[in-house]
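Below you'll find the structure, written out as structure tokens, and then a few comments.
As you look at this complex, bear in mind that one protein chain is not there, while each of the others sits in place.
Presenting subunit A:
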Amino acid sequence: MSADNEQDAREQLIDLAAQFYDQFELGEIPHMSVPTRTKNNIEYDEESNVWVYGDRESTRSANSVRGARKLLKAVYTIDFLADQLDEDRSSTLRELYYLSESWDNEEAQFTSQDESNSLIEDLEIVSGVTREDFHMRPEESGATIMGPLYLREQTRRGEREIHCQEDVGEGGYQIPNNPDTIDFLDCDADFILAVETGGMRDRLVENGFDEEYNALVVHLKGQPARATRRITKRLHDELDLPVTVFTDGDPWSYRIYGSVAYGSIKSAHLSEYLATPEAQFIGIQPADIVEYELPTDPLSDSDKNALESELSDPRFQTDYWEEQIELQLEIEKKSEQQSLASRGLDFVTDTYLPERLDEMGVI
């Protein structure tokens, strides 16, 4: 990250404080408007094929005691972030929460981490600067990459050049919190295979799938963290790698695919920066459950509701998804990725994935 970017982030933050200053001077009630971050205010942007916030805004105004406290905290946080950028330090979201305890003003201290997290999101949205640029990071998500990729990461202890197959152990290369500090040096991969569960990721690595098919195996670890989604997008955009997503065969896993491909509610303001609309879904598809006669669990009521609501979800409004979801509602069954093991440990790497990837035109 360049010094320009830092300077820019700092200026944006100070501009925000100056806005409050001007509001005071004009005799106005200090306030700050941010898009409402709820499901109802998420819109599908047809142009970029990702999820963005709609027109609804919530105003944080000093009109009420609550609002005034929020703004006071915002100003204290701005002060802290500006200092942090000045000193080129960084901190985690959780650290910010604890750090507020040290502020001289009790009214400005956070009462929960949700509060500080949400305030950082507010600041991101209002200033147009990502929290990575504020030098705020989440706890490590532990997501990894394994595959024929050679990269250079700027760490606090200098530059490191790493090959994601040769320089790493079986665990793979751990994705840093701010993947924008990475330069891609060389890549022999043909495609990206993003995998939901750790068990399946380990199976693929053990079976040497990355080597055999020149695949970059990205471990999502459930709902993927921002960094995982960001690096996936960069790999796709910069190295022109097709992205495939391999998850369990249930409605919640389809949403993992959705957030890789189209963005999530909490970070809809960053969808264009995080989402990869070209990502393709491998499975487990409901059709696979039928075709491979996989071991299943029955759908629970909440599973069914989730499927129903996906039917009306614009992300899944394609013939493909409608067909699959309706099929699943019909068979009332779901299967995990690892249920493929019922056909043998190599079935997934020898048969299932090659067949699916071939069908999808990836290999």
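Definition applied: contacts are C-beta pairs under 8 Å (C-beta built on N, C-alpha and C of every residue); 3 or more make two chains touch, one makes a residue touch a chain; residues count from 1.
We adopt the following convention: contacts and distances are computed from a predicted model.
Q: Leaving aside the chains you can see, what is the UniProt protein name of the one that's missing? Options: "A-type ATP synthase subunit A", "Glutamine amidotransferase, class-II", "Type 2 DNA topoisomerase 6 subunit B" or "ABC transporter ATP-binding protein".
A: When "A-type ATP synthase subunit A", "Glutamine amidotransferase, class-II", "Type 2 DNA topoisomerase 6 subunit B" or "ABC transporter ATP-binding protein" are compared with UniProt, the left-out chain turns out to be "Type 2 DNA topoisomerase 6 subunit B".
Q: Which is it among A:107, A:293 or A:308 that touches the chain not included here?
A: The one listed residue touching the chain not shown is A:107.
Q: Taking the full complex into account, find the residue in A:34, A:52 or A:71 that is in contact with the omitted chain.
A: Going through A:34, A:52 or A:71 one by one, A:71 is the residue touching the chain not shown.
Q: Which of these touches the unseen chain: A:62, A:146 or A:260?
A: Candidates A:62, A:146 or A:260; residue touching the omitted chain: A:62.
Q: Can you name the residues of subunit A that touch the chain not displayed here?
A: Residues touching the hidden chain, for subunit A, are 13-14, 17-18, 20-21, 23-25, 27-30, 62-65, 68-69, 71-72, 75-76, 78-79, 82, 105, 107-108.
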